[in-house]
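All protein chains of the complex are present and in place, except for one that has been dropped.
Chain nomenclature is as follows: A and B, assigned in order of appearance, with residue numbering initiated at 1 for each chain independently.
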Amino acid sequence: MKFTAKQISEILKGQVEGDPEASIHTVSRIEEATEGALSFLANPRYTQFIYSTGASIVIVNEDFKPEKEIQPTLIRVPDAYSGLAKVLEAYDQMKKNRKGISGKAHVSEQATIGKDVYIGEFVVIEDNVIIGDRVKIYPNTYIGNNSHIGDGTTIYSGVRIYSDTRIGKSCTLHSGIVLGSDGFGFAPQQNNNYKKVSQIGNVMLEDNVEIGANTTIDRATLGSTIIRKGAKLDNLIQIAHNVEIGENTVIAAQVGISGSTKIGRNCMIGGQVGITGHLKIADEVKIGAQSGISSNILQQGRIVLGSPAFDISKYKKSYVHFRNLEKLVERIEQLEKKLSDKG
Amino acid sequence: MKFTAKQISEILKGQVEGDPEASIHTVSRIEEATEGALSFLANPRYTQFIYSTGASIVIVNEDFKPEKEIQPTLIRVPDAYSGLAKVLEAYDQMKKNRKGISGKAHVSEQATIGKDVYIGEFVVIEDNVIIGDRVKIYPNTYIGNNSHIGDGTTIYSGVRIYSDTRIGKSCTLHSGIVLGSDGFGFAPQQNNNYKKVSQIGNVMLEDNVEIGANTTIDRATLGSTIIRKGAKLDNLIQIAHNVEIGENTVIAAQVGISGSTKIGRNCMIGGQVGITGHLKIADEVKIGAQSGISSNILQQGRIVLGSPAFDISKYKKSYVHFRNLEKLVERIEQLEKKLSDKG
Partner (left out) sequence: MKFTAKQISEILKGQVEGDPEASIHTVSRIEEATEGALSFLANPRYTQFIYSTGASIVIVNEDFKPEKEIQPTLIRVPDAYSGLAKVLEAYDQMKKNRKGISGKAHVSEQATIGKDVYIGEFVVIEDNVIIGDRVKIYPNTYIGNNSHIGDGTTIYSGVRIYSDTRIGKSCTLHSGIVLGSDGFGFAPQQNNNYKKVSQIGNVMLEDNVEIGANTTIDRATLGSTIIRKGAKLDNLIQIAHNVEIGENTVIAAQVGISGSTKIGRNCMIGGQVGITGHLKIADEVKIGAQSGISSNILQQGRIVLGSPAFDISKYKKSYVHFRNLEKLVERIEQLEKKLSDKG
């Protein structure tokens, strides 16, 4: 990050007060800022710090009136807080505006690479891979044989894509994701051993899918494990073989979905939910955090909680009574006593 | 993937009808296939599509009788569906038939490398590592000092193996696995700080172990964390220091097993189960998904569910009543009312 006051004022269409060549390389809170830092003053409670801050540049509200001398260069904008956010977004865009193929990457001669791509150091792209235009692949990522990456997709450092994976356009894959590892299929043998069932399908992500760090999606036994367009998956999620996740469904961190289960569109699945295999979950279903789903949910828009889960309002009522089970037992004891007294 | 009709017919011992040099590089459903695709026709409902498909080759049942002209080359086999699976398995075997040590790998001169190995780009193999024959190590993997990898083991891209790890023969390790990271051992100090307890043991995998993507297995404090032969672990599992997993035990995704717990052989552990430390679980025990285990299970073959878990049939009965707790409370209220009326 490196901006001068002049550059920041251009981003924000604000007014510089002080040295337009003052430059910053980091962002700090006004009370902690040192030279080279950008800061902002929005909350009047922090006004005192602008007279002592070490920040090189401070974004302030247009109407800010200093009562003493001020060291840092000021940039006046209508809203200092959202001004800071705008600068950070501009920085974020700049950071992500990467192009070029590192000479230290290993790109197969039999791969097809689109225009305006970024391929970082120590990336491996195997035979017959097809990379679309404007794809960004950060360092140390692996893309196996015959996988296709759609236009405009970003793949962060250390993603592992096994062979034959299909990834749509404008997807975002965070670090440590594994796509296409073998599904967990083992056939029991007579001697208590297990024999591996070949996993010869693949993983398919449609367009605009975003997947969080260290999430794993297994390849299908046959056919495809499918994440439909617009679906958003958080970190550390497990998607087993032959699962299908519907359009625009949102799944929170650490959820696990077992083999061949089909989730509808526009569902919302809370953190740490577990769903067993071969189920069907209807559209717009909401599943509360830590729930366990062991049977189909066929009614659209149903909201469930618990393990096994049932209707959320009913679950909450049951749970209130669970918390008071001891008192309930006492009431039963009293009834028994009364009745026995009456004997 | 690249096969001609002739090659496919040889794999399937089928009969070619059309151009034996027709070639495919991908697999598609018959209704979606375009040039260069292999497809199959097994379900009569899809027969209509064989007259319009863009597929270059279609596998059909022996007795298929076209009613119109057909573009693609046909391959006739007794069972078209299993024929497709056979072609994909042949492709799968070919893909995995890798040999050679990449010039872009970093292999210590003090490592010992077996015959017919594959070592991919940007793999790091440190001092005194011993790699057996026919071992395959995919790109971007790290193998620390003094670790041993047995014959015929496959290690996919991005696996992290700390020093002194022992891995048996014919194991399969999927991407993102971490073996041998420090166990979670910290001794509380008087000032509320924690002092790290040295983790100077290692991880040992016996033969025929398969481990899923992003699973973590910590090294022992002293001695070994052990996974016995034939055990199968799914994705995103946590195995803490000094745990031992018995032969042929199968563990589903996202299970966590705390330090020093010993699991017997032929057990089956469902997804997202948590097991606390220093426990003993007998052979052939089955633990339902999302259960929590906080005491020993010493009876062989016991089946448990719940958190804390108890016998599955009893758990299910309790849970039925839990779902109806509100009605149960109403019944108690009525009893109280009746009894008070009688007062």
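Definition applied: contacts are C-beta pairs under 8 Å (C-beta built on N, C-alpha and C of every residue); 3 or more make two chains touch, one makes a residue touch a chain.
Quick caveat, the model's predicted, so the values are computed rather than measured.
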{"item": "Residue in contact with the excluded chain [from B:9, B:56 or B:146]", "value": "B:146"}
{"item": "Absent-chain contact - pick from A:76, A:134, A:148 or A:174", "value": "A:174"}
{"item": "Residue among A:7, A:47, A:108 or A:248 touching the omitted chain", "value": "A:248"}
{"item": "Residues from subunit A at the interface with the omitted partner, ascending", "value": "1-2, 25-26, 84-85, 88-89, 91-92, 95, 102, 104, 120-122, 138-140, 156-158, 172, 174-176, 208, 210, 212-214, 230, 232, 234-236, 247-248, 250, 252-254, 265-266, 271-272, 289-290, 319, 322-326, 328-329, 332, 335-336, 339, 342"}
{"item": "Contacts of subunit B with the absent chain, listed as residue ranges", "value": "106, 122, 124, 128, 140-142, 144-146, 158, 160, 162-164, 176, 178, 181-182, 184, 186, 192-194, 196, 198, 200-201, 214, 216, 218, 222, 236, 238, 240, 254, 256, 258, 272, 274, 276, 292, 294, 307-308, 310, 314, 317-318, 321-322, 328, 331-332, 335, 338-339, 342"}
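Everything that follows uses one rule, which is that only the chains that are shown with their structure count from here on.
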{"item": "Separation of mean Cα positions, subunit B and subunit A [Å, integer]", "value": "23"}
